[in-house]
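Every protein chain of the complex appears in place save one, which is left out.
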Amino acid sequence: MDNIYLPYLATIEDIYEEAPDVRTCRLVFKDPKVRDTFDFKTGQFALYSAFGLGESTFCIASSPTHKGYIQCTFRKSGRVTGGLSDLGIGDTMGFRGPYGNWFPIDKWKGKNILFIAGGIGFPPVRSVIWNCLDRRKDFGDITIVYGAKSVADLVYKNELAQWSRMSDVKLVQAVDPGGETPDWKGKIGFVPTVLEQAAPSPNNAIAVTCGPPIMIKFVLQALNKLGFSDEQVYTTLENKMKCGVGKCGRCNVGDIYICKEGPVYTAAEVKRMYNDF
Amino acid sequence: MTTKFLKKENLGKLIDTLIGEGSIFVAPRMGARQVVYAPVSKFEEIVFDYIIPINSFKEFLFPQTETVAAFSIHKEGVDLRGVEIEPKETVIFGSRPCDAASVASLRAVFNWDFKDEFYNRREDKAVVMTVACTKADDSCFCTTVNLTPDSQKGSDILLQETSGGDYAVEAITEKGKGFMDRFNNFFEPLPTAYSPLPTVDIKPIAGVDVQKVKEWLKDTKHYENPLWQELARKCIGCGACTFACPTCHCFDIVDEGSAFEGERIKNWDACQFEFFTLHTSGHNPRDTQYKRWRNRFMCKFNFYPNKFSSRGCVGCGRCIRVCPVRLDITEVMEEISSLR
Partner (left out) sequence: MENTLRQKARELLEKGEVKVVIGYGWNKRKTHTTPVFITKPQDVEKLIFNPLCVNNLSLYLTRKFPDIKALGKPAIVAKGCDIKTIAVLISESQLKREDVVILGMSCNGVVYKQELWKGELKPEIMPTKCHNCDVRNPHIADIIIGEKVNFTPPDTPAGMVFDKIRELDKKSNSERWDFWIEHFNRCIKCYACRQVCPLCYCERCIAEKNMPQWIETSAHPRGNLAWNLKRAMDLTGRCTFCGECERACPVNIPLNLVNQKLALVVKDAFGHKAGYDEKVHPPMIVFNMEDTEDFIK
């Protein structure tokens, strides 16, 4: 019987502690058939299970250009993420997905890409960043604006260092006022403000943003101020989900089921939705 | 299709035969001082004098609690096994036309794109034998939402009560026809003279214009209308309406068990509960009760018809009957219909 609620089993191959309570797990499917055929597109999400505790939804944080494994990054904050955090290398996680739509990066060929992320909203953006970097010649300028509450809360620190060394990537890092350390060399300020100061050009550009709802709201305003139209701005909406397949009825924003028609939308699409997120 | 005749005594024989074959026979019966759809073991348990059972029969297609997978956890990893279901034939006798019409709505949501075989296998094995309504109460409003008390929609077999307590029986679907052919010794030819009881006359609620309600809801501007807060103020946020509703389909998925083995279970859930949409971060898109109630109303009269081209509301009136504060969905329809 075809069972849409049955997850794949995956082994945790590696764990990186990104920030306090935030970790990235590298997963490899146990079933060799799945391992060989599994594919996804950047921006899609999945349901990860800690068996005995349940399933939790987050994006696939790695890029589909990196074959053979997937990564997920999550913050330990509830029952399931708590359980996932208790797992170690070699332990088993459940994985159901990939679900939802994706960032249409094939349509962005030749454009400048601006990434704006805040806090734990970085993982979906990171997947797109790696996807674009792995096809670097397809795109124009690449700018990354990333901020977190404090220096400790910045995730993907190694990769941030790596990107800061790349000559063809412009990286702007920021922490909220009060979150800096004495040797902090990045900006101090909230992401929307830092974005306005960086003043990237809207010409031939696409912006990709993800972060807490309040940040997204002000980032969209800042982008409008900079001259970005709503069609140029992409974001990913994360609502609570249980099934991921358009049945359980809780991720809807009006008549839009985020798990099926989303989670990736342009700002123009978001503005047409019912104010229900 | 041809009309047949089912005598009451043959109904009893039909039940005995079906149960003998291992089928489940669901019918209106008494359960804790009220009429409910529940399995019966013999003819005598059936209640014939009823308006509509307090529950819908969706629980026989989409059980309130259903295990979808089982697992055991040990040192070397996790053993995971998906549950296979082989439902027994389930005959739902005495369904009402409103309930029968709801099956299409459940089917739509469980089958758009991904297919939920737990639902499909159960529905495949269900035979819906609807009895047209000869009585209604002040909560019934099927005609207001464009159904009728003798509608065929969703039924496999439609029965009409006769004055003698027997039934004129019509097969509506191939499944229904097959069922009647299988038991043709019980479904007799129609006698030359019989007097069917008149179908109840339910007047559509004059102040309600369903099309207008739908149009009004479609306009995203109206989402912020202060009316919502006012209309839903008395709502206490229980799940009685959603659990009684034949088209409400929302569910939760939980793990239960010990540290070493357990089950993954699909449980009915309700959009009326505060924690239904609560994010782990603490953000809740529907943080107050009127927003949750607005979602339910929108789902019935806007999202469902638009998205699944099916009915979100069949007018059974259960949400009105079970509501502890008598929050009446038709009154809200009236309010919205009266807006200019």
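As written, the chains take the letters A and B, and residue 1 is the first residue of each chain.
Going forward, a contact is a pair of C-beta atoms (placed from the backbone, for glycine too) under 8 Å apart; a residue touches a chain by one contact, two chains touch by 3 or more.
Remember, predicted model here, so these are calculated numbers, not experimental data.
Looking at B:Thr173, B:Thr199, B:Gln229 or B:Asn306, the residue that reaches the missing chain in the full complex is B:Gln229. Across B:Thr3, B:Ser41, B:Gln64 or B:Ser163, the residue that sits in touch with the chain not pictured is B:Gln64.
Only one of B:Ile73, B:Ile265 or B:Met298 touches the chain withheld from this view, namely B:Ile265. Considering B:Thr3, B:Gln211, B:Thr288 or B:Ser309, the position touching the chain not shown turns out to be B:Thr288 (whole complex). In the full complex, chain B contacts the hidden chain through residues 31-34, 54-55, 64-65, 138, 229, 233-234, 236-240, 242-244, 252, 254, 256, 265, 267-268, 270, 273-275, 288-290, 322, 324-328, 330-331, 334. Although one chain is not drawn, its touching partners on chain A can still be listed: residues 78-79, 82.
Keep in mind that, in the parts below, only the chains that are shown with their structure count from here on.
Contacts from chain A toward chain B in the complex involve residues 1-7, 9, 11, 30, 49, 51-56, 77-78, 81, 91-92, 94, 212-213, 238-240, 242-243, 245-250, 252-255, 257, 260, 272-277.
Per the touch definition, chain B reaches chain A in the complex via residues 68-69, 71, 73, 77-78, 80, 82-85, 109-110, 112-118, 121, 220, 223-224, 249-255, 257-259, 262, 264, 266, 269, 271, 276-281, 283, 285-286, 291, 295, 298-299, 302-303, 306-307.
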